[in-house]
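Shown here: the complex without one of its protein chains, the others still in place.
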Amino acid sequence: MFRYRFVLLVLLIGLLAVVFPLITVAQTPDENTLIIAQTVDVGALDPASVNSRAEANIFFHVFGTLFEIGDDGVLRPYLASEYVVSEDGTEWTFTLNEGLTCHDGEALTAEDVAYSFERAADPANAFTGNTAGFALPAIGYQGMRVDGDLQVTVLTDRYQTPNLRLALISEVYIHCKDSYSALSLEEAGQKPIGSGPYRFVEWVPDDHITLEAVEGYTLRPTNFKTQIWRVIPEASTRVAELIAGNVDVIANVPPDQIEAVNNSGVATVQAVAGTRRIYVGFQFGENFKDAPGYDALQNTDVRVALQYAVDVPTICKTLLGTECERASSMVNPPNNNPNLEPYPFDPAKAEELLDAAGYPRNADGVRFETVLMGPRGRYLNDANVVQAIAQYLTDVGVKTTVDIRDWADYRTLTGPKEIGPMFFLGTGGGTWDALYDMADLSSPDAGTNYTNWQNEEWFTLWNSLADIRDPEQEREIINQMLEVFYNDPPWLLLYFQPDFYGVSNRLDWQARRDEWIVIYNATLK
Amino acid sequence: MPCPYLWNTYRMMLRYITRRLLQSLLVILGVTLLTFLTLHLAGDPTYLYVSERASQEEIEATRKKLGFDQPLPVQYVNFLSGLARGDLGMSIRSRKPALDLVLERLPATLELTIFAMIISTTIAIPIGIISATKRGTGLDGGIMLLAMFGQSIPSFWLGIMLLLSVGLQLKLLPISGHVAVLDPMLKGDISTGLTNLPDALRYLIMPGVTIGLFSLSRNARLVRSSMLEVLSQDYVTTARSKGLSERVVIMKHAFRNALIPVVTMLGLEFGFLLSGVVVTETVFSWPGVGRLVTNAITQRDIPVVQASVVLFSFLFITLNLLVDLIYAQLDPRIRLE
Partner (left out) sequence: MRSLIRVSAWNNRKVRVKPDAAHPVSLMVTEPPVWKRAGRSLLRAKWPILALVILGVVAFMAVFAPSIAPKDPNRQSLVERLIEPMKANENGEIVYFLGTDGLGRDLWSRIIYGAQVSLAVGVMAVMVGGLMGTTLGVLAGYRGGLLDDIIMRLADIQLAFPFILLAIMVLVVLGPGVWNLIPVLGIGQWVTYARIARGQTISQREKEYVEAARCIGANDRRIMLRAILPNVLAPLIVIASFNVASAILAEASLSFLGLGVPPTVPTWGGILNESRDQILAGKWWPALFPGLAIMFTVLSLNILGDWLRDFLDPRLRGR
């Protein structure tokens, strides 16, 4: 008979390779180490090229900014202690704190601040992303002027609401001239030399970034000696690591797993009302003239009627895992128009209005057909919310087909505004100024006017704001504009996207509303 | 006269290898063109590199910066002339040579695929042999049924279940992450690599099993059936009738021949494992090429996609060439032509 001793031996070796490592024990974060898990890795670590939230979150800790945007919307002094604005509002002069240094020991002076702006704006560097691609153009950046060792002036081409401008200026990360001019662009993207409370130690791509507290940093606290920012793309894996106690903070807890986290006794979910405005846009662009439902949706009464058809609170409760108030405008509370009531869920009224608008149900119970486009994998539970909205619209007789695309694909369509006749989208907002949120619709052909909305009253009022300096008068016009928006809605108003952070119970930390993870202030309980 | 004979074989082999490599160049060219066209037909990639609140002018400016404003043929010719110089371009997202990005993550992926290949062969071959020698018994039936189950579980599902049960509930293995072994070794730091090894293995098991289970099951069935076929051949019967022990018959005569289909599979296996890598790396947050490429595709970081495709093709081609050479060694009837 065949003796398979040899065969068994090989099998044993194979099994041993599997079983042997089971013997050692897993490690957990200690009192000096804070471990945070994000969903995606940074692309590069150049302070002038911020292309994702993941990058910004690292930069908040490694770099200082002139002022800092607090999670309450208040702007507080940071590297700069104060600022003066010129008469015409175009020149902003900041005074830096004394004795600042960068992490390589170089003194941080006005010249370095000027360099940080100039480097980002330099076309030769071809930077993309938030600083060069949005913040600087949005303030009408013209250049910098060094007025002294600690005085530096930002030159712009126009007046702008002070809070808005200061917030945009505070999105520029300050770095030192000597350290960065010695680096090639490639090197600069790998090993940041910062000016903030934490020093960069190591970046293992797609795995983790390690930061270490800067000793003697006084401007901001450094409660943990080490921060490790891990990358864990899969939601279930992130939550499992949190519950196992291997990670302190995770971003984007799926709504259906909130209960599991809260029941674990190890961590708790913090739900924050985010500032991202989620809406369904109605496309007005000519490109969609022949698309189903286009004509019906041009009718203001139809667009108002549809607002009543969607049960936003139920969507929030079931698909987003939290209670939320429906948006009454595109502006984040508390900067919105307090007189506007969110549209209630009232399908009967929706049907009544649709009848009155000249779109009765036909023999099949259909008023008209249309298409709702949406992304997948970008916003909280997006594909499901899109399907739920389509169901609600179908329920009142507007037969809605959904067309769901992968995010990258969707973005290449939203860019040239090739989305419609209805589309699901979310754009980032702010808490510090109503105009920041309203800037989406700054002109009929603004890149962010995805619906191609042409309402004359709105754009006339927007242009009139340019000459107004009095905050109260400005507020009045804002309220008036939001009313126009409410009554001739280019958006089917939905909600401000809630964000869920899983936070270990050993930690005392409050998550922010604006999708930023700023965690130098976290302490052990 | 053994010498001329050897020399002949050697020359034939050399000619064969050169021809294969020349053909590979064509293959790689085809692969890059395919990649280039698909990614550019997918819409203007510029939008993925501008802030969602960017204005028309900023978008225009970014398009110029990234070179997407040039006609497609010009862009492709530019890419090819770079490729000829061994320059695969800079990653748009990371502003780093695209090839470096891929090479940096290759060791982690190789660890995973090699481990998966090891468990799928070291376990599959003995299991297959046992099954074949015990043909028709309950043991054989049980093993084969298990093997078929192993081939019918979607890998992401297996991964998540493993992670939640073995990692979270039983706390036997770390849930996710990676400890580098190959990377320090390739950089010349062999001792760090070795000290990391036990730890690294703990991180390897679950993702390795997730990728390897399918191949393990298939290989076990493959070994079993080719064993059965070989055992019924005349020369095995002859060997038996000569009074050789069953063990010698199986090990000396049958085993070697039964291995041929498994070796053939190994070449194709690599490509197959790479497919599994994309899903598994995501589930276990393994910092490998699979994730890099999927991210690069969804972000339209075209140079990175090109670099990885070129590298994968190259690896695949070399591996298959190797397999063909080994194959010729195993089976003298096979000639290289």
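By written order: A and B. Residues from 1 in each chain.
As a working rule, a contact is a pair of C-beta atoms (placed from the backbone, for glycine too) under 8 Å apart; a residue touches a chain by one contact, two chains touch by 3 or more.
As the structure is a computational prediction, the values presented were derived from the model and not from experiment.
Which candidate, A:S81, A:T210, A:Q298 or A:N384, sits in contact with the chain we can't see?
A:N384
Considering the complete complex, identify which of A:A235, A:A273, A:A357 or A:V484 is in touch with the unshown chain.
Result: among the candidates, A:A235 touches the missing chain.
Could you tell which one of B:I59, B:V166 or B:L222 touches the chain left off the display?
Selected residue, touching the omitted chain: B:L222.
Determine which one of B:Q75, B:T192, B:S245 or B:T294 touches the chain that has been left out.
B:T294
May I ask which residue of B:Q70, B:Q151, B:T192 or B:S245 touches the chain that does not appear here?
Checking the options B:Q70, B:Q151, B:T192 or B:S245, the one contacting the hidden chain is B:Q151.
Using the touch rule from the top, list residues of chain A that touch the missing partner.
On the side of chain A, residues 235-236, 239-240, 254, 256-257, 259-260, 311, 314-315, 318-319, 376-377, 383-384, 387-388, 391, 402-406, 408-409 touch the unshown chain.
If the hidden chain were put back, which residues of chain B would touch it?
Touch with the absent chain occurs at residues 23-24, 26-28, 30-31, 34-35, 38-39, 41-42, 148-149, 151-157, 160-161, 164, 221-222, 225-226, 228-229, 258, 261, 268, 271, 274-275, 278-279, 282, 290, 293-294, 297-298, 305, 308-309, 312-313, 316-317, 320.
In this text, only the chains that are shown with their structure count from here on.
Let me have the rounded angstrom distance from the C-alpha centre of chain A over to the C-alpha centre of chain B, please.
Each chain's C-alpha centroid was found; their separation is 37 Å.
Per the contact definition, I'd like the list of chain A residues that touch chain B in the complex.
Going through chain A, the ones touching chain B are 1-4, 6-8, 10-11, 13-15, 17-18, 20-22, 24, 26, 40-41, 43-44, 46, 49, 51, 123, 126, 128-130, 133-134, 137-138, 185-186, 189-190, 204-207, 230-234, 236-237, 240-241, 243-244, 246, 406-409, 411-416, 427-428, 439-440, 445-448.
Quick check on the complex: what are the chain B residues that touch chain A?
42-59, 61-62, 65-66, 90-97, 101, 104-105, 118-119, 122-123, 125-127, 129-130, 133, 160, 163-164, 167-168, 171-178, 180, 198-199, 201-202, 204-205, 209, 246-247, 250-251, 282-285, 287-288, 291-292, 295, 297-300
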